[in-house]
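Left out: one protein chain. Kept in place: all the others.
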Amino acid sequence: EPTKVAIGYPPATDFLAAYVAMDQGIFAKHNIDATMVKIPVVSNIPSAVVSGSIQIGMTTIPVVLQANDGGLDLVLVAGAARHTKEHPFISLLARSDIKYTKPADLIGKTVGVPGINSVIDVMFRKWLVNNHVPLDKVKVVEGPLPQLPDMLKSASVDYVAIVDPLRTRIVETKTGDIAAEYFAEVNPDVLVSGWLASGDWVKKNPEAVKGFRLAIDEGLDFIRKNPEEAKFIEKKYIGYNSPSFPTFNNKARPEDLTFFLNVGKELHLYRSQLDPKKIVVP
Amino acid sequence: MRRLLLGAIIPVSSLVAWETSSRTGLLTLESLSRPSDIVVAGYVALRDGSLLLATLQTCETALFGLAIATVIGIAVGTILGLVPTAERVAGPTVEALRPIPAIAFMPLALMMFGFGVGLEASVVAYACVWPILIVTIAAVRAIEGRLIEVAAVLELPLWKRMTKIVLPAAFERINIGLRVSAAISLVVAVTVEIVLNPRGLGYNLILAEQSLQIGLMWALLVWLCLLGYVLNLVLSHVGRGPTAIWRPL
Amino acid sequence: MQALRKNPVAVRPVGADRPALSISNLSVRFGARTILESINLSARKGEFVCIVGSSGSGKTTLLRVLAGLVRADEGKVLFEGTEISGPSRDRAIIFQDYSKALLPWRTVRGNVALSLEARNVPAAEQEAIIAELVARMGLSHAKDQFPNQLSGGMQQRVQIARCLAQDPKLLLMDEPFGALDAMTRQTLQDEILQLVADKHIATVFITHDLEEAIYLGDRVVVLGGSPASAVESMEIDLPRPRNQLTTREDSRFLAYRHRLFEFLVHERSPLAPQRKGQD
Amino acid sequence: MQALRKNPVAVRPVGADRPALSISNLSVRFGARTILESINLSARKGEFVCIVGSSGSGKTTLLRVLAGLVRADEGKVLFEGTEISGPSRDRAIIFQDYSKALLPWRTVRGNVALSLEARNVPAAEQEAIIAELVARMGLSHAKDQFPNQLSGGMQQRVQIARCLAQDPKLLLMDEPFGALDAMTRQTLQDEILQLVADKHIATVFITHDLEEAIYLGDRVVVLGGSPASAVESMEIDLPRPRNQLTTREDSRFLAYRHRLFEFLVHERSPLAPQRKGQD
Partner (left out) sequence: MRRLFDPIKLAALGFALLLLAAWQLLADAHLISPIFFPSPLRAFAVLQQRVADGSLWLPLAATSLRMTVGWLLASVIGIALGAAIGSSRLARNLLDPTLEFIRPLPASAVIPVAILFLGLSNKMSIAVIAFGAIWPVLLASVHGFSSVPLELTNVSQVLGFGRWDFLRKIAFPSALPDIVAGLRVSLAIALILTVVTEMQSSLPGLGWDIFSAQRFYRSADLYAGLIMLALLGFAANHLILLLEWRVLRWRDLRT
């Protein structure tokens, strides 16, 4: 009797392993009757999991922490992608007519991010702090991700902190240039995204959790062996191809969370004491 | 014919201006595609059936929510309109609930209903009920007092009083509330789909946006307007129904 | 100034002298202004009471109290032994502003049908009743017209038809023939007389036409003063059935008319401050 | 059936016999129904024309044509030599359903002021004019009341005041005294007569009261038939100024009344199909 699992995902390459597992029938092999639900707004995924509309959903690490801070019983069942210095895909871009030399140049400027308190924003602020730029001297505004290039072009913002494929596209269209690899500068190797489920569900369905993890493993194997076919599947599920794949990583460890917990503490993001060990499913 | 021509002046000229300015390079924004690209994208979506399915899903929920709002709005509105004391007692609470954006209740609705029709329809109903309620109260209060007295003297029971006097007399005005709410129902249904509910036009819209298919996104928006236009046309024809005959010219 | 009541002449059926309607010590105020004060009036079953009085004296207000549409601030109004606390189908009222009292979205037929619907008359029987009433009012040719396609007098008659369709026990009429020509008016006067005699219902009838009041009424009440009260109540002792030619030529008719006219000339009129001195 | 016109008695000032108003061959249709057919009528400057006719015969329609509110389907209507093509401030009209003709959001004062505003009378002068007109109509005490706080007759009088404030050259009145009591009515009749004589303006006056028509008019026109036309035009040869007591007792007054009554009895009334046979 296969377990029915609805998997929520946003259109991002981080989760390619799951698309592949779905596409290649790997989930079925591991006794999971999976359906994929595309959820455009990442911050909705925890609510969708809690409401039971989906059983497993993808999210970024800060969101997992926020949800737990709010009191939701959500746990990380697997990792998805890491951001590494060798292979960056999140950067700070300056409008083409702006000459950026040092972090202090940002003082008095407006920076567009795809979501306040998103992983991109949290890391950006941590970077400002690291570089001794006062947070209240930089205006951080939120805009819809696909609009950020146009906002940059029309001078609504001076900088954007943005993720691929738009990152690359802005550079290609000469709308802006990469100013700083701020993400990698803060932490050269960090887990940014992972798979989420409710603690309750995980307790009741240990087999399904195990199956899911195995399926993701196999999916990653497939990607390594068939990068071209994986690109085809990527396009099929999210509508476009990223310039390159991120560093996939399906193992989530408590240490990965500790980094963001500390950042959050520094930026006063959380109100409660969170225990990373309880949030990551061993 | 003349009317059609007159009505076409503004839309046609703005479309031409848009197309030419983006072709001549006056307008080079990526998220604003050209009218011609939009038509092509729309045609493709229409051909593969995805557009019609999404339309059906959106309309179904929007109308369902609107129907709930209409029934509640008119029923409560007529009572509050006819009984000033009731209006003064319940009015302040209504006024406090009215400005709360329905979207704020989405997480709550999600917990109650999960993804699907219930989630969306309940949010739509919440948003739509207020205009209908307010306009109905005003419409009922604007009814010629003599007619209410006629109903009182004839001792019409509540139901007959509603169907024979109050609703026909207030119909045209209530219909304005309905038309406002019909547009709102579409807007809110689409918004819920954009933000949360994975179905319908709004979902397709945000997916098109997220996957950077700007032409398709605009095509969906135009299609949405078309849908609202048709819905409004239907409602304003219904509105002319029983009452228009006696309306002086 | 309250006039002495004569004993009614015994031309009415048995039981007719039990008061169907009795108003005692009625006062009505609008805000700070007192419109009606200490009105005392009663009507027997089947009695036809006409009310005259100057414009703005409070006739309509009195009628609306009887209909239950205006609440008395003081005093008691009893109809058939029970106090009037609100409108009732038993008490039909013909409003003075006829153009506002018809449902504009219903035809003549539909407007008359409203009363029948209120009485739950089966649909099959309605048509015949409507046809008869509409014919009585001389509107057969306009049955399918909407109120705003009718002349003032026609609207007035539609309202009368609707009230009659209500089958009331008390008929309250506020200048119902005001917009009608002399001929139509006379015909309708006789129609109404016939009808209330047949059905034996009490009627309160406001008019500005003194001859009409005398011709129709068993009694003519004059509303006057400020605030208004019933300053005169005149029994009309003319034989029934009445006749447009003979009754109007009756010497008593002329005497009543003279007396009423005299009375009203000396009553204060809003336009005659010089005659009595006004506040 | 067109009656012969007698020569008018020369009690009017010079120039009075040039027709101020002339209607020739007028027809009006509503949809397929013809309401007025081939109406011919003219009025001299300063002439007072009264129109009588059964309910629904088309009197109001005729008046609305004169006001320019209804377009003639055939024929010509000239006022002071130019064709009437639309409404004008020179031709004031008092509407039959007074309850709808006042602005409900303006007080009595404000409703009368409307006409003055239309004439661009300076604000400083308005108050005096309003006070005078309102007093004439006996409404001084109600100056600050809203229309729905007024009795029917009071609304009627506000409308008259508003029309007079318009300072018209032609006065069109549709049953203006219909809702007034006999006393007020007589006073206002004399007021109006005085006024039109002073200002020497032509008047078309619709009434159902034959005595009123004779008392006021230089001529009484009977509208009748179906479709309606002017079936009778009777010159009233009574001396002016008229007097409520002497004029009404004049033997000619009674004779006119008799003739008019006779005439109307034989005209078809909507309620008298048996008399002539109706469509």
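Order of writing sets the labels: A, B, C and D. Residues in every chain begin at 1.
By our rule, a contact is a pair of C-beta atoms (placed from the backbone, for glycine too) under 8 Å apart; a residue touches a chain by one contact, two chains touch by 3 or more.
Keep in mind that this is a model prediction, so the values were computed, not measured.
K.L.:
Determine which one of B:Ile38, B:Leu51, B:Ile165 or B:Leu186 touches the chain that has been left out.
P.N.:
B:Leu186
K.L.:
In the full complex, which of D:Thr61, D:Ser115 or D:Ser233 touches the chain missing from this view?
P.N.:
Within the whole complex, the residue contacting the unshown chain is D:Ser115.
K.L.:
At which residues does chain B meet the chain that is not included here?
P.N.:
2-3, 6-11, 29, 31-32, 85, 88-93, 95-104, 107-108, 110-112, 130-131, 134-135, 137-139, 141-142, 145, 172-173, 176-177, 179-180, 183-184, 186-187, 190-191, 194-195, 202, 205, 221, 224-229, 231-233, 247-249
K.L.:
Footprint of the hidden chain on chain A, which residues?
P.N.:
Those residues of chain A that touch the unshown chain are 43, 46-47, 50, 66-67, 69-72, 110, 116-117, 140-144, 147, 150-151, 154-157, 269.
K.L.:
Please give every residue of chain D in contact with the chain that is not shown.
P.N.:
Answer for chain D: residues 67-69, 86-89, 91-93, 95, 97, 100-101, 103-106, 114-115, 117-118, 146, 148-149, 166 touch the chain left out.
Convention: only the chains that are shown with their structure count from here on.
K.L.:
Please compute the C-alpha centroid of chain A, do the same for chain B, then give the distance between them in whole Å.
P.N.:
Computed from C-alpha means, the inter-chain centre distance equals 36 Å.
K.L.:
For chain B and chain D, what's the span in angstrom between their mean Cα positions?
P.N.:
Spacing between the chain centres: roughly 51 Å.
K.L.:
I need the residues of chain C touching at least two other chains; which ones are they?
P.N.:
Each of 97, 100 in chain C touches at least two other chains.
K.L.:
Please list each pair of chains that are touching.
P.N.:
Applying the touch criterion to every chain pair yields A-B, B-C, C-D.
K.L.:
Using the touch rule from the top, collect the residues of chain C that touch chain B in their complex.
P.N.:
Against chain B, the touching part of chain C is residues 67-69, 86-89, 91-93, 95, 97, 100-101, 103-105, 114-115, 117-118, 146-148, 166.
K.L.:
Going by the contact rule set out above, which residues of chain A touch chain B in the complex?
P.N.:
Against chain B, the touching part of chain A is residues 10-11, 37-41, 44, 47-48, 50-54, 144-147, 149-150, 153-154, 165-166, 173, 238-240.
K.L.:
What residues of chain D sit close enough to touch chain C in their complex?
P.N.:
Residues 30, 52-60, 96-97, 99-100, 137-139, 141-142, 149-154, 156-157, 175, 178-185, 187-188, 208-210, 261, 264-265, 267, 269-273, 278-279.
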